[in-house]
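Complex shown without one protein chain; remaining protein chains in place.
In order of appearance the chains are A, B and C, and numbering begins at 1 in each one.
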Amino acid sequence: MTEFFKNINKVKFEGSNTTNPLAFRHYDEDRMILGKSMKEHLRFAACYWHNFRWGGADVFGDGTFDHEWLKVADPMEQARVKADAAFEFFAKLGAPYYCFHDTDVAPEGHSLKEYTNNFQTMVDVLEQKQAETGMKLLWGTANAFSNPRYMAGAGTNPDPKVFAYAATQIFNAMGATKRLGGENYVLWGGREGYETLLNTDLRQERDQLARLMHMVVEHKHKIGFKGSILIEPKPQEPTKHQYDYDTATVYGFLKQYGLENEIKVNIEANHATLAGHSFHHEVATATSLGIFGSIDANRGDAQLGWDTDQFPNSVEENTLVMYEILKAGGFTTGGFNFDARVRRPSTDLEDFFYGHIGGMDTMALALERAAAMIENDVLSKHIAQRYAGWNDDLGKRILSGDISLEGVAKFALENNLQPEKVSGRQEYLENIVNGFIYK
Amino acid sequence: MTEFFKNINKVKFEGSNTTNPLAFRHYDEDRMILGKSMKEHLRFAACYWHNFRWGGADVFGDGTFDHEWLKVADPMEQARVKADAAFEFFAKLGAPYYCFHDTDVAPEGHSLKEYTNNFQTMVDVLEQKQAETGMKLLWGTANAFSNPRYMAGAGTNPDPKVFAYAATQIFNAMGATKRLGGENYVLWGGREGYETLLNTDLRQERDQLARLMHMVVEHKHKIGFKGSILIEPKPQEPTKHQYDYDTATVYGFLKQYGLENEIKVNIEANHATLAGHSFHHEVATATSLGIFGSIDANRGDAQLGWDTDQFPNSVEENTLVMYEILKAGGFTTGGFNFDARVRRPSTDLEDFFYGHIGGMDTMALALERAAAMIENDVLSKHIAQRYAGWNDDLGKRILSGDISLEGVAKFALENNLQPEKVSGRQEYLENIVNGFIYK
Amino acid sequence: MTEFFKNINKVKFEGSNTTNPLAFRHYDEDRMILGKSMKEHLRFAACYWHNFRWGGADVFGDGTFDHEWLKVADPMEQARVKADAAFEFFAKLGAPYYCFHDTDVAPEGHSLKEYTNNFQTMVDVLEQKQAETGMKLLWGTANAFSNPRYMAGAGTNPDPKVFAYAATQIFNAMGATKRLGGENYVLWGGREGYETLLNTDLRQERDQLARLMHMVVEHKHKIGFKGSILIEPKPQEPTKHQYDYDTATVYGFLKQYGLENEIKVNIEANHATLAGHSFHHEVATATSLGIFGSIDANRGDAQLGWDTDQFPNSVEENTLVMYEILKAGGFTTGGFNFDARVRRPSTDLEDFFYGHIGGMDTMALALERAAAMIENDVLSKHIAQRYAGWNDDLGKRILSGDISLEGVAKFALENNLQPEKVSGRQEYLENIVNGFIYK
Partner (left out) sequence: MTEFFKNINKVKFEGSNTTNPLAFRHYDEDRMILGKSMKEHLRFAACYWHNFRWGGADVFGDGTFDHEWLKVADPMEQARVKADAAFEFFAKLGAPYYCFHDTDVAPEGHSLKEYTNNFQTMVDVLEQKQAETGMKLLWGTANAFSNPRYMAGAGTNPDPKVFAYAATQIFNAMGATKRLGGENYVLWGGREGYETLLNTDLRQERDQLARLMHMVVEHKHKIGFKGSILIEPKPQEPTKHQYDYDTATVYGFLKQYGLENEIKVNIEANHATLAGHSFHHEVATATSLGIFGSIDANRGDAQLGWDTDQFPNSVEENTLVMYEILKAGGFTTGGFNFDARVRRPSTDLEDFFYGHIGGMDTMALALERAAAMIENDVLSKHIAQRYAGWNDDLGKRILSGDISLEGVAKFALENNLQPEKVSGRQEYLENIVNGFIYK
């Protein structure tokens, strides 16, 4: 079998003093942190699409990559070569998981039948590759947004035939995910939104989408898939507005259709910031609403208004994210999937490794720092103390519903309440956090 | 009684050819449109705060206004003078409604008792003013965000005493709203959010806020207030993040706490755009979710990241908003409140009139154009036709839940579905809309 | 010759009451406004790239268009077919001008020689097409951003060979523009910026870019090209930062390198808003700096952070832009080029026409409204009066440099200056403008 990533060996942990750019400086997979190995905590995945499907094109320019697998002309042959390259990469990188869309791994062909056959064939290949390499599947998904048929939505398309086409892909991708031992199934509604309200029936489209979600949930139970169903929020792009705008919006949607116990969120850092939130906010919101599932680890550019999907490299940002995740008990079925790609001018095969190694080291450092914050949980103690009044009589009566608006007003007036000002101590707490990050 | 707005008479409709800047060119209150007068459709309100409380200060500069009522030293005396000025203005402007916060109309004093007394006194004054002028109250509200005690939230404050203080204000403001015949009661949670997640318990704060909402709803029923309870979404400012971020977020919150049949939204144009949405989007979302209540009519500046609260002046934007409102049956208890203020350098008393007249003419034109769109509803017909497939067998079976994911997939494969591409015709529809706006 | 736009005739002016979506409602090319025809004022151009090169792909999806010219396999044959289709479209639309990049009209081939030959061949074709149809060239340009060789810049590339390649394209495109009677030559530096400062020498890159500009200017004079050289500002996308960020930045660059009398700007509406400015601002800035050249007419989406290149449809926005242009004397060599494309789901050939017709009608209305503003120039009079003090003694002495800082301070103190507050009257002026737009 051809070797694609020549002269690159399996990436090893060499510690922070290494000068080897192809080694981990911080990700030491077996290192124990809070009773679990780094590998178990972080559950890293590399993705198929950015690394093996994308050719380096952007809106203003053609593909810049000359990678071997992109040059194979026959679609099924290309799929096999891509799988070889992908699993070589995955195995050398040393992230335990990978993720894929159905159409990343198999060509769509010219009919549903062709698609189905191609996909089944490639799932066999993936199964074998997993067995050979020990790679595991973090999640699978169906691409129901790239093909022109989805230009006006998949589940939310005005044409039920398009809905049916998408449902068929999802049916296949769910089956494959189960068969390959995938731990989650993800729904990203890239075109489930609108380009203009002038041609859109919001209520109808949301009902359609909810119906699709229910079908997915019912199917999960029917086939005995034990993983989680995840929705990935994004506010816009490619559409002008996407219905799964952010975590709070997804939560409202799930509640509206009675799906809040069946579906969780897969939060992407870059989608969070495009929605006007910090990444930290989205994770904290999801954990507080009980719908936190998994992470698409990447970063955006604070000055750019589109999904740049860069590799995470801020320990500062990710320490707080990691802290929320640890506080919530860590991942169950989820993990950190690098939904990230090298820049268009990063045309060397080594660049794939630099990107992932940088991302993994960043998250490993974030884990280490966050674990220290958990062990000596100054923040939680400060918060507990800040809200302590709610454990007193007045607080309890209010929260329990034991007292009415009028009752509270009467109480306040009779007691001539004059609440004291208490500093929020934001700067103090920020210093505390930096004290954990920078020793 | 002093006349404040000297040399300004009641504003009259003079038609589009008038050169009188203090006349309406388009708002002809008795003109019938789709069976109702403009006045009944638009239900305009002017607000107390921007016009009579604000002195022209901004973050970088002191107040620029020398208006008489701002110069009165004694707080209660000032409140009375302000009421005189306000009702003179309201009456001369000719909007049928006004709106206020408790602390706009009465000084807070130094204790709850003082506040309560001051407020009761001023509610008497307002009642008399309403009787004298015929002005009606669109909505009342309590200001639970300006006083330093609310610096860390009102309902979401870590200190239940602060919650109780806010509850007391709300109790008073609801009572006053009922007594003054107000048609709605509004909750804007200016500080119901966080400055930093480092000192915040999201779950606790949301529970507190929900408890406050429940108290308000229970109190409404108890006192027999027939109006609507409205939440006004805003994403941030003054806080870093406000829990009532946008309409979809508010909807999720209401569903979470079982309040979705009790509370609606008061949508502000400028808050919509700060949240990353078009104003049109927020209104369409609210009507599609069944929680549309009222409008804070203003505009932001597409290049500025804060609430500029300028007067609406885009007929193009507001025609689409008005079209959504008309399609949804028009306002019930809601209306267009001008939560708008003249620019800081607009220091003449006439400027108040120019601002409101411009806003009212804009909305009147928008109503006229939208009504024409309704009468010949090309958009609705186009939409009905676009989704027509969902009335066919496959569409019905999918939406009714009559067919499973596997069933759909089987159907698709057996029928070798190849959906046809259908143009979304966005440019065509945009031209249609412009054809209504520009004759 | 094949007809591509079947069943579509030359678009005619039919007036605002027409129900024909393929007719102009407002653009009446021979109608005289302020002494010139609409055609002469507006100088509309349609572009080659969005209409004939783009296939409907976006970052998340494949091309949606099935247009005939996209299906031709042989590159040179495709170029000829595209030219047929393009000129059929241009002629039927009735805009007097068109614009192109070298690589829109001819395939790049595999070497500079092939490129040069292909391009020369196609320039012959364009020349003949122009003769047949009467179409004129508003401007030509070279695409030095799409080919992978330009991934790190063209003029600003770290490799001088890439600079030379780009220079060769520009040499060819300038020659073609002159030969085809083009009225301007445009430079858009899509990749003249950086992806990361970590690998960038800002000073070096700016020097390179300036050298390229000087070469272009020298070449223009050498070949006797009488048109204008134009730079098109854009803040970012595809790069993280583009050196030609906005009009003020371009002006600084031109001044730095002594080019301010040789190069003007081609302002795009959507680039203006991406740079944090209103379109109006960019045009007003350019006219006030004396570097206004031409316009890429389109619009962005106020909620989206990338170049959506939609057709202009706001008469409100464009009336103010048109007003600035008229005040500055109108276009000389410039015009309104529709750098705009139909939405990806607008897959019908008619959609091209709807887009352009809507854009042309919008600008025609804007011209009509702006002309009325010019005829009765309330705004200019108001401005003249507002600054009148600068014609008095103190103002003159200050501006002429006749008085020093100390002198002014002394004068102020001696005269105990107490400037009076004068309202800025923004709301009044906004109403005046709306009075011109909506009769």
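The criterion applied here is as follows: a residue touches a chain if its C-beta (ideal position, glycine included) is under 8 Å from a C-beta of that chain, and two chains touch if they have at least 3 such contacts.
For clarity, every value in this text was computed on a predicted model and none was experimentally measured.
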Among B:Val81, B:Cys99 or B:Met151, residue touching the chain not depicted: B:Met151
Per the touch definition above, residue among C:Met1, C:Ala73, C:Ala131 or C:Leu198 touching the missing chain: C:Leu198
Among A:Asn266, A:Ser294 or A:Ser346, residue touching the chain not depicted: A:Ser346
Residue of C:Ser37, C:Gln256 or C:Asn376 touching the missing chain in the full complex: C:Gln256
Touching residue (missing chain; options C:Val162, C:Val265 or C:Met363): C:Val162
In subunit C, positions touching the absent partner: 111-113, 116, 148-149, 151-152, 157-165, 167-168, 170-172, 174, 195-204, 206-208, 211, 214-216, 218-219, 222, 235, 241, 245-246, 248-249, 251-253, 255-256, 275-278, 280-281, 284-285, 288-289, 320, 379, 382-383, 386-387, 389-390, 392, 394-395, 398-399, 401, 404-406, 408-409, 411-413, 416-422, 424-426, 429-430, 433
Touching residues on subunit B - with respect to the absent chain: 56, 58-64, 145-148, 150-152, 190-191, 195-196, 236-238, 240-241, 274, 301, 303-307, 343-345, 347
Residues from subunit A at the interface with the omitted partner, ascending: 16, 21, 25-26, 64, 66, 273, 276-278, 302-303, 311, 313-316, 342-343, 345-348, 350-351, 354-355, 357-358, 361-362, 365, 421-428, 430-432, 434-435, 437-439
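Here is the rule we use: only the chains that are shown with their structure count from here on.
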Distance between chain centroids, defined by C-alpha means - subunit B, subunit C (Å): 38
For subunit A paired with subunit B, centre-to-centre distance based on mean C-alpha positions, whole Å: 36
Multi-partner residues of subunit A (at least 2 other chains): 148, 151-152, 195-196, 241
